[in-house]
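Complex shown without one protein chain; remaining protein chains in place.
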Amino acid sequence: MGLNKVFQFFIPKEKKFFPLFEAVAENVEKGAVLLNKLLLLFNNEEEKHSLVAQIKQCEELGDDITHKIFEELNKTFITPFDREDIQTLTSSLDDVLDYINSCAKRLELYRVTELPINTIEISELLVQASRELKIAIGELKNLKHPQVIKNACVKLNEIENQVDDLYYMSISDLFENEKNAIELIKKDAILKTLETATDKAEDVSDVLKSIIVKVA
Amino acid sequence: MGLNKVFQFFIPKEKKFFPLFEAVAENVEKGAVLLNKLLLLFNNEEEKHSLVAQIKQCEELGDDITHKIFEELNKTFITPFDREDIQTLTSSLDDVLDYINSCAKRLELYRVTELPINTIEISELLVQASRELKIAIGELKNLKHPQVIKNACVKLNEIENQVDDLYYMSISDLFENEKNAIELIKKDAILKTLETATDKAEDVSDVLKSIIVKVA
Partner (left out) sequence: MGLNKVFQFFIPKEKKFFPLFEAVAENVEKGAVLLNKLLLLFNNEEEKHSLVAQIKQCEELGDDITHKIFEELNKTFITPFDREDIQTLTSSLDDVLDYINSCAKRLELYRVTELPINTIEISELLVQASRELKIAIGELKNLKHPQVIKNACVKLNEIENQVDDLYYMSISDLFENEKNAIELIKKDAILKTLETATDKAEDVSDVLKSIIVKVA
């Protein structure tokens, strides 16, 4: 019996989920940080390609862990909370990373030469949101401090409101000043994808609230 | 013990949800009526700003009640129907108002000077849809007449079909006659947001059907 097997033998099956959730949250944060870096450096062709590739890797790792969580669900009779909530939590986190990847991809595909205003600020808020998600998800394993999760959810809501304000300001500027329709389409789509990533982070917060509702 | 406390003491906890649901539905209807008014008066700058602000207030009130419902869920052991359904019902209603607010915001941000055809008609149907929602949600508290809810759901479906027809007609006209790409983008986005608001009203109808399925 290898060490890994012994380890698995002594860990109650339902506890296996937490390191996986934490790995997903860690990965989302990594993706958000990389996207922020990409938006700061997108004019450097070499950096751009490397960062887009790293974000793609992040997203694929996310898919792998998501797949592993669903597989564990298959094998586990007792789960730490409702199966449905585990599925929703997992796929919402996956959504955040999907939109991060989609934003990176658009930046490359559209051959963007200029960012709409507030893009960097919004991506910084997305990094903050991913950190709140990591804090909240780190608390899931014992649930001794549901208040920590609640606080993170409040902050995620505040971040979302700030993103909304910045997003609308940016859209307003775009439709006032951008006279080139194709440039407007590109910038509008990049802003939308970025804003949706933070929306999805708030969806995670909704699942977290729903988990606390049932467990607490 | 204040009057409010006495009142709360004698009302079974699970009944507290219904006034909240009704307040949300009322609020959605108010938002739909304000949006219709805004679309009729958008060329009047002063009226426009006032109506956009009122719709924003509506949306914020909606967020508050939504938050209150989730809080009540925290404190309540026995709920009138599945917790998950209460959550879905609440967030779907919130979605309708989000799209109403988003449509109002676009109208302001895009500095729209001309509406696409059928916009007023679609917004009138959204008002009708919000009234059907109010009727159906008013029936939830006793569920003695599930047929009333079913009828509202049938009407919501019919309204959605009418909106679809008007929407497609308007899009067809847009792509045939609008030669200014940026104007086309604006009008397309306003129509889409309006149509999505009515879509979300139909999502509420789906939750209602699912609640009846389980309770009846």
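Each chain gets a letter, A and B, in the order it is written, and its residues are counted from 1.
What we mean here is this: a residue touches a chain if its C-beta (ideal position, glycine included) is under 8 Å from a C-beta of that chain, and two chains touch if they have at least 3 such contacts.
The model shown is predicted, which means the values in this text are computed figures rather than measured ones.
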| item | value |
| --- | --- |
| Selected residue (touches chain absent from view) among A:49, A:83 or A:145 | A:83 |
| Missing-partner contacts on chain A, residue numbers | 70, 73-74, 83-84, 87, 91, 105, 109-111, 181-182, 185-186 |
| Contact set of chain B toward the excluded chain (per top definition) | 84, 168, 171-172, 175-176, 179, 181, 184-185, 188, 206, 209-210, 212-214, 216 |
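The criterion applied here is as follows: only the chains that are shown with their structure count from here on.
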| item | value |
| --- | --- |
| Separation of chain A from chain B, taking each centre as the mean of its C-alpha atoms, in whole Å | 28 |
